[in-house]
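Not every chain is included here, but those present sit where they belong.
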Amino acid sequence: MINIAIIGAGKIAAVHADAVRRCKLTNLTWITNRTIEKAHAIAGPGVKVSSDAYAAIKAPDVDAIIITTITETHVAYILAAVHAGKAVLCEKPVDLDLDRARKCLERVEDFGGQVQMGFNRRYDPSILEIHERISAGEIGTLEQLTLISRDEFPPPLEYVPLSGGIFKDMMIHELDLARFFLGLIESIHAVGQNVVDPRVKELGDFDGAVAVLRAKSGAIGTIINDRRCVYGWDQRIEAFGSLGSLSMTNQHATSVVSSGTNTTSAHGRVTSNNAQRYGAAFEAQVAGFARALDKGSPLSPSLQDGVEALALAEAATIQAHNTPATVLG
Amino acid sequence: MINIAIIGAGKIAAVHADAVRRCKLTNLTWITNRTIEKAHAIAGPGVKVSSDAYAAIKAPDVDAIIITTITETHVAYILAAVHAGKAVLCEKPVDLDLDRARKCLERVEDFGGQVQMGFNRRYDPSILEIHERISAGEIGTLEQLTLISRDEFPPPLEYVPLSGGIFKDMMIHELDLARFFLGLIESIHAVGQNVVDPRVKELGDFDGAVAVLRAKSGAIGTIINDRRCVYGWDQRIEAFGSLGSLSMTNQHATSVVSSGTNTTSAHGRVTSNNAQRYGAAFEAQVAGFARALDKGSPLSPSLQDGVEALALAEAATIQAHNTPATVLG
């Protein structure tokens, strides 16, 4: 059994805690949070609780830690855990600063540390199925990948300045998936827009964005993001290849469809809750992490995957802010 | 070229006239209607018009007639045409009286006449495709056939006493399709209901009905009818077999789907217009009629098919009206 400590006790920590409890290879031993009451709320019987993350990181009954705290703490916890000989599963992104993230990677590599990035969508059953069917040759050569992700609601305005911007905060998931499906990315072109809340523009961020990526393979990836979607959490993928296509469609809470005077065969709202939509992915992510540790096989997605996705997000951010509008005509 | 006369000049006659004009083997030469103005409204340049159906039936520039008048006139026109050596395409049903219909069939057979029944759905591209794919073995042995047909609006109340009842007027289409897919029917059980307009009940008819048919093959057919459907003209089929299923889904005027706050991926209303939904079937029906006449091959569906469907409708009518409710418990 792998003993796990969870650092942080927010919403996502609760999802991880459930995943750890359901996994047959893992045992939840610690939860830490600055406000200890929140840690108590998630910890069940037999789980130690502390307001000091380092107490858990150093504890002998901890083999691996899951980092769910705010981004600026990630590097410090990663390095502490690696130095303590513990494996790490860290929520994305590594850091908002690409240089810091790269230095973190160097030190982890020097130390031979084991760090997995929490790009949980790589473990989503639908996304995994598409990846596996592509690998099995079902659609021939992958030529064009389209990733659509639209949040149900924009984040609180006060979060925007802390977020690192739409590319590092939101698109980074699709940038990682683009790398997962397309391999090496050679170039990226990104465009931002302000369509939801004018105050986001004043804060120097976008609330919509599109990016086009050219892969070394010759394939092109297209990513479409929007910070607001009235019909739910829009999460779709289309992988188009020489022999066909594989698509992930949106998911719903039930399989009920309705017909009335004006509409027919209508589904309900799209599943918007993270734990509902990607609950299976969170479970599979912890299971994958535990299985790799158990077998001694490499963790995936790795810390390097986290750095590469961040590099794409950084390039997109710079470009979207600096490229002047080529006024036509 | 096969010269065609159309008897009657109502809505369905106009649809047939278009089909005759588009068919490369046919030539529209006559349209007759008691009220001659209506015939003029449909006839284009070069088409003769008369208030006397028999003038067209006997005319030397007529090879075949299409009968679109009210049901009670069908038998007389069929026999007159057959005696005049003309082929016939007759709208359903043959007659409301099963005995008259059977006698008509006898006389047509004695005379060696050629009569096709206007069960146009056998020529619908979707229905034909299902029939052909079943014949090609795609779903193995056909085990269960489900036919759903729901009219958008109930017929005018004054039509109800003339209609022959829901089984002879409406379900007869599905009874014919049941025979088309299942072959010989051994037994039928029918249930009627009054859910739309209580005055229909006072007139001794139903406005909803379900029938279960047992085929000699061992397959079971289920037919569901309703006289009112708020989302359009509900026309669906499911053929279920040992190796899979083939279904005809509803059709829409465009391929637009919408998502909003409460519903996602919603189609618009179902196509309700006969000429729109079954326009291709009407064209293919005339083309099939002309091709068979041209090649001397048998017409299908035949007058006998019309009599057999009527016999099923008669059996259903008697049963639904006479079987007392087996009050349970």
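The chains carry the letters A and B, assigned in the order they are written, with residues numbered from 1 in each.
One rule holds in what follows: a residue touches a chain if its C-beta (ideal position, glycine included) is under 8 Å from a C-beta of that chain, and two chains touch if they have at least 3 such contacts.
These figures come from a predicted structure and were not determined experimentally.
Asks: Quick check on the homomer: 2 copies visible, but what's the full number in the structure file?
Replies: If we count every copy in the full complex rather than just the 2 shown, we get 4.
FYI, only the chains that are shown with their structure count from here on.
Asks: Measuring from the mean C-alpha position of subunit A to the mean C-alpha position of subunit B, what distance in angstrom results?
Replies: Once rounded, the distance between the two centres reads 57 Å.
Asks: Which residues of subunit B touch subunit A once you look at their complex with the stated criterion?
Replies: 230-232, 250, 252, 258-270
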